[in-house]
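Have a look at the structure below, then the notes.
As you look at this complex, bear in mind that one protein chain is not there, while each of the others sits in place.
Chain naming follows the written order as A, B and C, and within any one chain the residues start at number 1.
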Amino acid sequence: MKRRVALAAMVWLLCGAVAVLAQQRREIRFPDVPGYQTLKCDLHEHTVFSDGLVWPTVRVDEAWREGLDAIAITDHIEYQPHKDDLPTNHNRPYELAAGKARERGIILIKGAEVTRATPPGHFNAIFLEDINPLDTKEFYDVFDEAVKQNAFVFWNHPGWQGEEKGRWGEEQTRLLEKKQLHGIEVCNDREYYADAHREALARNLTMLGNADIHEPAPTEPPTPEEHRTLTLVFASERSSQGIREALDARRTAVWYQNEVIGREEQLAPLFEACVEVLPPHHQDKDRVWVKVRNHCELDITLERAGEHGPGTIKLPAEATTLVRIDAPADVRAAGLSCRATNFLIGPEKPLLVKLVIPAQ
Amino acid sequence: MKRRVALAAMVWLLCGAVAVLAQQRREIRFPDVPGYQTLKCDLHEHTVFSDGLVWPTVRVDEAWREGLDAIAITDHIEYQPHKDDLPTNHNRPYELAAGKARERGIILIKGAEVTRATPPGHFNAIFLEDINPLDTKEFYDVFDEAVKQNAFVFWNHPGWQGEEKGRWGEEQTRLLEKKQLHGIEVCNDREYYADAHREALARNLTMLGNADIHEPAPTEPPTPEEHRTLTLVFASERSSQGIREALDARRTAVWYQNEVIGREEQLAPLFEACVEVLPPHHQDKDRVWVKVRNHCELDITLERAGEHGPGTIKLPAEATTLVRIDAPADVRAAGLSCRATNFLIGPEKPLLVKLVIPAQ
Amino acid sequence: MKRRVALAAMVWLLCGAVAVLAQQRREIRFPDVPGYQTLKCDLHEHTVFSDGLVWPTVRVDEAWREGLDAIAITDHIEYQPHKDDLPTNHNRPYELAAGKARERGIILIKGAEVTRATPPGHFNAIFLEDINPLDTKEFYDVFDEAVKQNAFVFWNHPGWQGEEKGRWGEEQTRLLEKKQLHGIEVCNDREYYADAHREALARNLTMLGNADIHEPAPTEPPTPEEHRTLTLVFASERSSQGIREALDARRTAVWYQNEVIGREEQLAPLFEACVEVLPPHHQDKDRVWVKVRNHCELDITLERAGEHGPGTIKLPAEATTLVRIDAPADVRAAGLSCRATNFLIGPEKPLLVKLVIPAQ
Partner (left out) sequence: MKRRVALAAMVWLLCGAVAVLAQQRREIRFPDVPGYQTLKCDLHEHTVFSDGLVWPTVRVDEAWREGLDAIAITDHIEYQPHKDDLPTNHNRPYELAAGKARERGIILIKGAEVTRATPPGHFNAIFLEDINPLDTKEFYDVFDEAVKQNAFVFWNHPGWQGEEKGRWGEEQTRLLEKKQLHGIEVCNDREYYADAHREALARNLTMLGNADIHEPAPTEPPTPEEHRTLTLVFASERSSQGIREALDARRTAVWYQNEVIGREEQLAPLFEACVEVLPPHHQDKDRVWVKVRNHCELDITLERAGEHGPGTIKLPAEATTLVRIDAPADVRAAGLSCRATNFLIGPEKPLLVKLVIPAQ
């Protein structure tokens, strides 16, 4: 038999030849922040075991190639369109993907998508031990079981069927009161939900953004506008436990199109880690030229929020930009107030930052 | 339930929005030749129903996106590594993919890969009606059944386990004598088999080149060096019958890396259709400047085979190149003899062409 | 001496080797229309002989590489910032570039930019014989001289210093009355002037769009959004005379970002040439699936203007798109009314087209 895949893996590992091309990993450029590693996580993915179109191992290959640290395969429990060919077996995607995840060093989290009527909509339960007991009749029983297994539960794509169907409802309230709802997708694939963003802030829920991928992932490198929607998790260690602890502590941000969305506590240090102002190479009393390096995947735009500095500063992703600052030395040292328009701490609410210009 | 894929399809069809980006089709640039359409075919593909990693519909999506005209899904009959989850059902991949193929206008050919020991190696039978009767014990019975169904049979990747195991054997001879072997893969994915090339010519077999794809296809546009290995079929009509008639008549060529491999009868008119010499815009008695357009996917290189003209002419894919010809007008009108190094009519045997320079 | 450039040219011509890579020409994909060739022209370019930054031959190399048919080098007459090093000599850029243009088959048009105060702003005079007599004191004398030489005169970038300074003035009126003003730039580089667009229509002026390039041209291939702003000239022959006749007859359109701007007489046949509806491969009484091919550089968007058909149809550049039409056969044969939002026949005024669906 021609076991091409197995062969490719072997060739790749033994001699690092051709197959490596397909298997090279591009790290995602969001730097770590003080005290935490910035882990790139997609906690909502599908396979042929529900309505996805790939075998579970493919999700691990994609995660490796794209620079992810962790994924959760979360096939629909109740929606099983392939069941005529692939009899329902909720724990199988995890089992099939686990070996490859271990080899690649990808953190694989066992999960499932609770797929009932909308409203109340869909929910992901992750860090499960056994998915089968969640395949039960009553809606609330599912969450009792999930939490019994110590799962982390979040509401998926609240507004995907329109704003009206995405409103916070009594089910959400009841789950929250029972401490059975811990997070909410503020973004899902190409959608952003302003309502969900407001609820996350108002009700103190962990913010998530995931790809909810069904098809094979594209293989082109990402651009600031086109990339996998992800949850950035600020974890004290690169492990399943580290991620869980950070999710519980709400230390996340969402990378969505050309934005990161999160809480000020997380976005402020992330901005500091992303944007580096180099000591000026050319200055006089009232003017200075500085190089500003952007170390992350966003095309960052800063808008003046104070009296000094350029009206707009564009900092393309992973590039160095030359900026002329017309401001006296003491103002420069104190820092220019700017709105970081790509770092959102609320709906349409940019993070305020100080751009401090070092002395020459 | 969130049926994202169905939804995406619906959105795409109704409003042509975002999803179209992912679904645009790039035509493969090999022009038609006099009397025939040049159909781009991959006649060897796998899905989760054997050792492939995608659901059968994905192969249709890929074919659409990449500009293919026809595909054959040819899952292994005997090798069923997913059978614990996906019970064996040989006709299912075709059944599952057929509806989408019809919508997209992709010609879907029912096939299977006969996967016994090597030697004699693997064989594809395509244009089958029912695959299940081929799942039988005796090697030769399989081919009796295939031909009873009027299948077209070809030997797959002869040298994939090394040149020695890829030698023509008594099984091949017997199948050929019984008219149960019609073609041979000269190329498979990233491999070229010089021995197979020689056998194809010596024994008058149809030449094929296929991707034998198991993983999801990459989504980057092709380059002259990196693309899906394909069989170009010169068919009198764009239909399943048209392809079958052309295969029986051996009117094929193989697009492999930066080459096309085939018979002179097919490659000569293909070259003529690919390379266009424009009337010169600037000339004198002994010299002329001409633009030469390359209308195909190859970076073509011509080497001088006669007394006149440049030693080498490089014609990048889909570009126009300026060429200075130092030769008198009568020589130009008679044509410069060149070896078209990318058009191979035998192992290391380039097609001979005449580059005729029109008068101004 | 190491004459690298001369050497490179020689190597390239003689053996077509490495240098060809840098010198390959990518044709711009706007098809010809019935009766006319669609010539791609940039009629406003600068060199070191005024405030440009490249030697004149570079403009020819760029034109070749980018697929242009014609250029006019139009250095400023009055603005000569390099004159301390390069003494003023208005005819030199043309003289220096002419030989290379002849070899490459690029149509080189002699021109100059009349660069006085704004208002009235700058004007290009092209098809000049001798630029030096235009270097004169009185504003109106310049145009008398230009027209004496049978020049074609157009107003450059009317709104480049703001809408107010770009208003039609008494000078424009006087020049128009004296038949000394024939065209107007509706677009210049990255700017579009709605006022100029209205004036062009109201006063029956030839519409132009040019790059006004000063720096070296980028070498990346164009995208629908990022490309050289050009004048498409619909000429009865590919020659300087052909371009002049078409300009006089106002047979032009402007390719600007993801739009073409022009008159209905030109845009209607251009649309027909760009968009091809293939016979449907799958249909029933009330529905049909058709492939639509876009043969041009625009990502075209069609919006429904009648009662049938999809609300929006996106046709990415040089791709094939699958469109489902829910309409009875007689409606399909009569054609679906659409607004071609990228084909503008006035400010914010899209061309109306009929998308006729052929029978199967």
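To be clear about the criterion, a residue touches a chain if its C-beta (ideal position, glycine included) is under 8 Å from a C-beta of that chain, and two chains touch if they have at least 3 such contacts.
Computed from a predicted model, the values in this text were never measured in an experiment.
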Counting contacts across the entire complex, name the shown chains the missing chain touches.
A, C
Pick out which of C:Arg25, C:His90, C:Lys110 or C:His157 touches the chain that's been left out of the picture.
C:His157
Considering the whole complex, which of C:Glu164, C:Glu177 or C:Glu220 touches the chain not shown?
C:Glu220
Which of A:Thr173, A:Thr223 or A:Thr320 touches the chain that is not shown?
A:Thr320
With the missing chain put back, which residues of chain C would touch it? List them for me.
1-5, 18, 22, 48, 51-55, 57-58, 61, 76, 78-79, 81-82, 85-87, 89, 92, 96, 115, 122, 156-157, 160, 189-190, 212, 214-220
For chain A, which residues touch the unseen chain?
13-17, 20-21, 23-27, 64, 67, 102-105, 281-282, 289, 291, 293, 310-316, 318-324
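What we mean here is this: only the chains that are shown with their structure count from here on.
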How many angstrom between the C-alpha centroids of chain B and chain A?
40
Length of the line joining the C-alpha centres of chain A and chain C, rounded to whole Å
44
Among chain A residues, those touching two or more other chains are none
